[in-house]
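Take a look at the structure below.
Take a look at chain A:
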Amino acid sequence: MNEIKTDVLILGSGGAGLFAALHVYDSNPSLNVVLATKGLIGKCGCSRMVQGGMNVVLNPADSVEKHFMDTIKGGGFVNDQDLAYTLVSDAPKAVHELEVKVGCFFDRAEDGKIHQKAFAGQSFDRTVHVADLSGIQIIARLTDQVFRREDRIKILEETRGLDFLTTAEGDRVVGAVLADMRTGELIVVNAKVVIVATGGSSSMYKISAPSVDKTGDGMAMCFRAGAEFMDMEMMQFHPTGLLAGQSRLSGSVLEEGLRGAGGYLLNGLGERFMERYDPERMERSTRDRVARAGYMEIMAGRGTESGGVYLVMGHLGAEFVEKKFPGMCDRVRDIGKQLSSEPVEISPTSHFMMGGVKIDIHCQSTNMKNLVIAGEDSSGVHGANRLGGNGIGESVTFGRRAGDTAAALAEQNILRPYRQEQVEEITRRWMKFYKRTEGVDIYPIRDEIKNLMWDKVGVVREAKSLQEAMSRLEELLEVADQSFVTNRTLFRYNMEWNEIINTINWITVARMVSKSASLRTESRGSHYRSDFKETDNNKWLVNIYLKNKGNMEIETYIKPINATRFSAEEIIKANIKY
Partner candidate 1 sequence: MLNFPRILTGEGVLLNAMTWLLQRISAALLLVVLGIHIWALYVFNTSEVISFSEARARLSSAPYVLLYVLLLFFGLFHAFNGVYTVMVDMGLKTRKTTIGILIILGTALFGIGVYSIIQFIM
Partner candidate 2 sequence: MSLQEINVKIFRYDPEADVEPRFDSFTVPVIKNMAILDVVMYVQNYVDKTLAFRCSCRIGMCGSCAMYINGRPRLACRTQVSSLGTPDITIMPLPNLPIIRDLATDMEPFFEKWKKIKPFYVGKSELKDPVAIRPDSGEREFIDQMLDCITCGCCYGACSMVATNEEYLGPAALNRAYTLIADKRDAIRVERLKAVGRSYGVWRCHDQFNCAEVCPKKLVPTKSIQQLKKRCVLQKFGVFK
């Protein structure tokens, strides 16, 4: 087995992982970094897939306070306010760095300054973008900058994390065991600090937006290692996922700017149904509301034949739509439709996890030392619902912070030894699938999870379905552990083995999501309970925490929200409807 000793190990090469690598290097160029990524560098994960853009306060008429209020209002007031404020106040610095240091070039307005477009749920047009496929530019330029620093940043491509290495006390991370998927070999990385930036697990739903390699690996690893989680019931569904039958294209997001620009939604009967759900903001309402409205229309039998609703752009003029949204038009054209001139079938699609590992404003895990979390893996920034454009914002702002924190921690800490028996245990845990001559086929299990989550822990939840999901997930965790790899000697690029690990990670995260969702007996943000339709500020201005008891059982506890800027009393008094 290969062993690498390094100062900082980064898992993930999205906006957070790449920015963290840059900031570790730029804080202290003598630190060694290992950047492991599940796909090709800069290509896997979802920052690459960012379409709309990034929310940032640049205009003097706008203010970080307004952005902050939009963020916590959109988040149903359960955000960690320190984290939310960090996001809005760091975002301008991050955009500045992206433009001046990294070399991005965002679209310009008529006066030559950075253009900011309209996004849903915001009091000011503050989304900077590169046409309608912003992620490509941000991630490609960040990757190029990482290439520039290759003297210290070692890139391990197609290398996934399996599990963390911890000290005997279990409260400190000392590295991780990784698997090089090209050879099938395991690698032990002994590191002073580990940064987790692997993204969420939304792909565990039947209709989902993220890239197929984003399977909640970081979250599952953190859970197994014992890190504290928060808000796991908060699962965002994007209202406008493309509907393309059974094809993998289904669920891919048609960006929010389409609604921002004036696109509207129709149900199967041709009614503009948002009138019933949010007459004031209509289609420019927050994602949770629009997604739920669409879902309810479909469930009420007012959807289209193939179970969706329509997105209409034609009234804005074909030329305008083609010019402003070339990427979206191309995507829709791939399935034989014209976005600029005809209604396109869409459906809510599983998109983003607001919940994740609990962190402080320096991105450190609250209960695990030397574990730094950035991006979607963390929790608290977005509360119960994320605003469009705050996602890549979180990745880059917290990626920067994570890098700075990791550099400081690496300077303060010594390289602690890992425990050989833990390495052996992890190796046994993941390599046993090769040892069996027969067992369970993983693919039907994977398909079942996706359907189960969609049906029972989806846009609309209730006690009974959540209970069913939880008990089935327990069973599935056992079943998946009995799976096997068809070709026992094929270690190189074995996608089946990879899918077994993915599936186990999905189940691990799914258990937390359904458990947490069953506890919150109210509706808030993207968490909607058909048996508890009302929002209850008196009882539920709290966060649900989850943790591994040590034997994969979930321990839960509830704590009041971190309301350092806008207190619970003020929230209750304001009685803002969301």
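Candidate selection criterion: all candidates are chains of the complex that A comes from, given by their letters.
Everything below uses one rule, namely that a residue touches a chain if its C-beta (ideal position, glycine included) is under 8 Å from a C-beta of that chain, and two chains touch if they have at least 3 such contacts; residues count from 1.
What you are looking at is a predicted structure, and each value in this text was computed from that prediction instead of being measured.
A.B. asks: Touching chain A in this complex is which of the candidates 1 or 2?
C.D. replies: Looking at every copy, the candidate touching chain A is 2.
A.B. asks: With touch defined as at the start, can you tell me which chain A residues reach candidate 2 in the complex?
C.D. replies: 39-40, 43-46, 48-49, 96, 99-103, 105-114, 130, 133, 135-137, 140-141, 144-145, 147-148, 150, 158, 182, 211-213, 244-250, 252, 330-331, 334-336, 443, 485-487, 490, 492-496
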